[in-house]
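All protein chains but one are shown in place.
Chain IDs A, B and C follow the sequence of writing; residue 1 opens each chain.
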Amino acid sequence: MAQHNDLGGKLITVGEAVERFVPDGCQIAVGGFTITRNPMAAVYEIARRHIKDLHLVAHSNGQALDLLVGAGCVRRLDIAYGGNGRFAPTCIRFRKAVERGELLVEDYTNNMMSLRFLAGALGVPFIPSKSGLGTDVIAREGFPAELRGTEGVPVHKLVVIENPFADGDDQVVLLPALTPDVSIIHAQQVSTDGTVRIRGLSFADLEQCKAASAVIVTCEEIVPESYLRLAPDQNALPPFLVDAVVLAPYGAHPTACPYVYDYDPAHLNHYKAVAKGDESWAAYLDEWVYDVEGWDAYLDKVGGAQLARIRANTVAGYAPGLDRR
Amino acid sequence: MAQHNDLGGKLITVGEAVERFVPDGCQIAVGGFTITRNPMAAVYEIARRHIKDLHLVAHSNGQALDLLVGAGCVRRLDIAYGGNGRFAPTCIRFRKAVERGELLVEDYTNNMMSLRFLAGALGVPFIPSKSGLGTDVIAREGFPAELRGTEGVPVHKLVVIENPFADGDDQVVLLPALTPDVSIIHAQQVSTDGTVRIRGLSFADLEQCKAASAVIVTCEEIVPESYLRLAPDQNALPPFLVDAVVLAPYGAHPTACPYVYDYDPAHLNHYKAVAKGDESWAAYLDEWVYDVEGWDAYLDKVGGAQLARIRANTVAGYAPGLDRR
Amino acid sequence: MEYSPREMMAIAAGRFIKDGDVLFAGTGVAMLAATVAKRIHAPHAHIFFETGGIGPTLEELPMAVADPRVMAFANLNAGLVEAFSYVANRRLHTIAFLGAAQIDKYGNMNSTVIGDYHAPRVRFSGSGGACDAGSLASGFIVFMQHGVLKFVEKLDYLTTPGWLTGGDSRRHAGYRRGGPIAVVTNLCVLKFDDSTHEMYLAERYEGVTPERVRENTGFALDVSRSSVAEPPDAEELRILRDEVDPQRLILG
Partner (left out) sequence: MEYSPREMMAIAAGRFIKDGDVLFAGTGVAMLAATVAKRIHAPHAHIFFETGGIGPTLEELPMAVADPRVMAFANLNAGLVEAFSYVANRRLHTIAFLGAAQIDKYGNMNSTVIGDYHAPRVRFSGSGGACDAGSLASGFIVFMQHGVLKFVEKLDYLTTPGWLTGGDSRRHAGYRRGGPIAVVTNLCVLKFDDSTHEMYLAERYEGVTPERVRENTGFALDVSRSSVAEPPDAEELRILRDEVDPQRLILG
């Protein structure tokens, strides 16, 4: 197999990608869900560059969310769930930031957020839902009135109407579409023509990318166009929706990349421990973000033996028997 | 490989499936698009049993649509496109039935119909679209007023509202969800636990099945559960959405089943010729529907040599060099 | 035979599962309940996750609903939009397992904040899919640690709709089905009155008095209808301990 080309100029470094597509204050969606397929190489880079005032729009992107919030990159957040499964029922730095009033939060649900991305992907201004009627998710707005109608913030959090196709007692929630400035996802494979293949669950990654104004895909490997064209049913995004491709092996660490590596319980447990104290958290940021030159240096810090330990069984998709306590 | 079981009672004949799930007057969606993956074994069976007064809801299911209409099975039709590509820019029996006033037609578009199925699948009563503003698709209703609000017919064809998230001049079309009584699709593979795999384009088959009250899947082959579980990313429908499975090799003929066989140009051209005259059409129905005992007899009539001719190259998915004039 | 409250919770909740149910599972005790039920009395139940993992074999317990273990050897791998379409699907009897920080007497729940919403004393994860499952599923079962700070008269934030204000209020709000079926705690199983939809004590675990349940509940609770719950049998415990959670990731 010949060395891949530069994908018509799209193949760039993670630093170039963040520099070009993630300015201060932009609205950003990141792929993955809690502890799986978060685009961490890009997220660490955003933190390393001290990008500020991001408006993060997320369903349940736990680890990426918590690192971005904990590094002070995020000002506004549309969110359904700030947790990391069994590793952190509530993401710790997220929790502290909200309790300290450092973050403006608009609460939705996972179905609502995924539908909002779907609406953005379909090119429609809103989408209906039957979720949340009679709850505070509908009654309470998180963002202050003065933000309403400004860049990236809809004039209403949501609108409840009577179903015009029914006779009454059929309230429907209209959710505003999301159209983030940039969507960043991590995929297993990108082909030499820029087609993206994701293995395992796609979460809402595809809707996020179709709704966004720009798309960055970090990936485990770049494979020949002819290879992905042999099984087009398995491909996820066409070349014309991808603006930047970054080759970042282990680019989801410490979250999992199914069929390539598992999540890293040692790192996630360490993270959980250090995130609890402000000093230990500052030390973590120094050690793992600011004092790390780049992704290669990060992987060296994780260490070869640990990366070997979490390597996925390529049939099962995870690391069977991995000590996850 | 052991012989497959009866899929917990779901594996039945095409006759049993039609008998049980396709009563006179029901609302039915069929899978496929024009000349590909129409569930023809089931469609011929419906025609053979003289099922009446069907309300067919379709985007562009050309060949199935035309046979059902031509056999007098359909009374109402929600449709985007009654054509068969280059073989029939307008489906011939469909055209005659409309011109003779034998059919009530509600015109939508392909995007509208696929979104209506999506709304049904999502469990929401309507879905927005930006298609058709200022056109007769919106201005003109096809169904008479007295049908409105009756079984399977929404109280409005569609509703145009102002986008509540915008300042004005942003009209949005609300399309009523479709929830057919039964959806019938043809798939390449069903596993012994009832999971469905479709290869090639899925059209709106999955939305149709998720929106329907009952699902019949006819298939080329039944494969071990363990086989489909090795690549869950490629599977289309879970067992709990499938009510009946019918083993029907070549069950999409004369339409194509990608990666298994191509469409049959000889049959489609013959169909086109005979559909033009009422007498020749009646003869076709006798020859290919009423006087044919079942699907095996149908395939014998098509003939082994012709089935060999249209067999797909398993890599390309179609029959390269097939004479299609 | 000895057993822990958590083991009792998993088994008590699992008994609500009927064969053929389609189960919306989270992580934690919910996953144990679903898995045990499927291995014992509901072999045709289907387990799926809001992330899109539909019918995995669950040879290892997932640590999150996005864990690659919810994808492994599944019936199919989808995404969030599709997973929630299954929760809402009118043809399916979908039962969800949910937890929360607070619950009220109508089974409404809070998993968002303690204190003022705009300046919370404690911030939790937020809804995730809980509000959706509470809104869309055929019914849901709640897991809670019993205590007066959790069983409250008034929620600080209503994240997940239960029976709302009781009676027919859920239907009038626009819901077509669903609502809480039971609350399974470390002390007991609570159900909801068919007409008022108020919570009542249905079954208390061995050695738990009605008084103890009442003391740990922050609102007036009808305990007049309670009986003692059937304890787990040896086979249930064996499957739970040896097959479902041998690493004791969730059993602790």
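In this text, contacts are C-beta pairs under 8 Å (C-beta built on N, C-alpha and C of every residue); 3 or more make two chains touch, one makes a residue touch a chain.
Just so you know, these numbers come straight off a predicted model, no measurement behind them.
Novice: Given that one chain is not shown, what are the shown chains it touches?
Specialist: Contacts of the unshown chain, counting the full complex: A, B.
Novice: Which listed residue, A:123, A:164, A:294 or A:320, touches the chain dropped from view?
Specialist: A:123
Novice: Consider the whole complex, including the chain that is not shown, and state which of B:13, B:171 or B:213 touches that chain.
Specialist: The missing chain is touched by B:171.
Novice: With the missing chain put back, one of B:27, B:131 or B:235 would touch it. Which one?
Specialist: That would be B:131, which touches the missing chain.
Novice: Which of these, B:158, B:256, B:275 or B:299, touches the one chain of the complex that we don't see?
Specialist: For the chain that is not drawn, the touching residue is B:256.
Novice: Tell me which residue among B:56, B:115 or B:217 touches the hidden chain in the full complex.
Specialist: Of all options in B:56, B:115 or B:217, contact with the hidden chain holds for B:115.
Novice: Mind listing the chain B residues that contact the chain we can't see here?
Specialist: Against the left-out chain, chain B lists 32-37, 59-60, 62, 79-87, 89-91, 94-95, 98-99, 101, 107-112, 114-115, 118, 130-137, 139-140, 142, 169-172, 200-207, 256, 258-259, 262-263, 265, 312, 316-318, 320, 324-325.
Novice: List the chain A residues touching the unshown chain?
Specialist: Missing-chain contacts on chain A: residues 8, 121-123, 179, 193, 195, 210, 213-214, 228-230, 232-233, 235-241.
Just so it is clear, only the chains that are shown with their structure count from here on.
Novice: State the chain with the largest centre-to-centre distance from chain A, centres being mean CA positions.
Specialist: Chain B.
Novice: Go through B-C and A-C and name the pair with more C-beta contacts between its chains.
Specialist: Most contacts of the two pairs: A-C.
Novice: List the centre-to-centre spacing of chain A and chain B in whole Å, with centres computed as mean CA coordinates.
Specialist: 37
Novice: Distance from the CA centroid of chain B to that of chain C, rounded to the nearest Å?
Specialist: Each chain reduced to its C-alpha mean, chain B and chain C end up 39 Å apart.
Novice: Measuring from the mean C-alpha position of chain A to the mean C-alpha position of chain C, what distance in angstrom results?
Specialist: From the centre of chain A to the centre of chain C is 28 Å.
Novice: At which residue positions does chain C touch at least two other chains?
Specialist: Residue numbers touching two or more other chains: 71, 73, 77, 81, 84, 88, 136.
Novice: Going by the contact rule already set, what residues in chain A reach two or more other chains?
Specialist: Residues 115, 130, 170, 172, 200 of chain A touch two or more partner chains.
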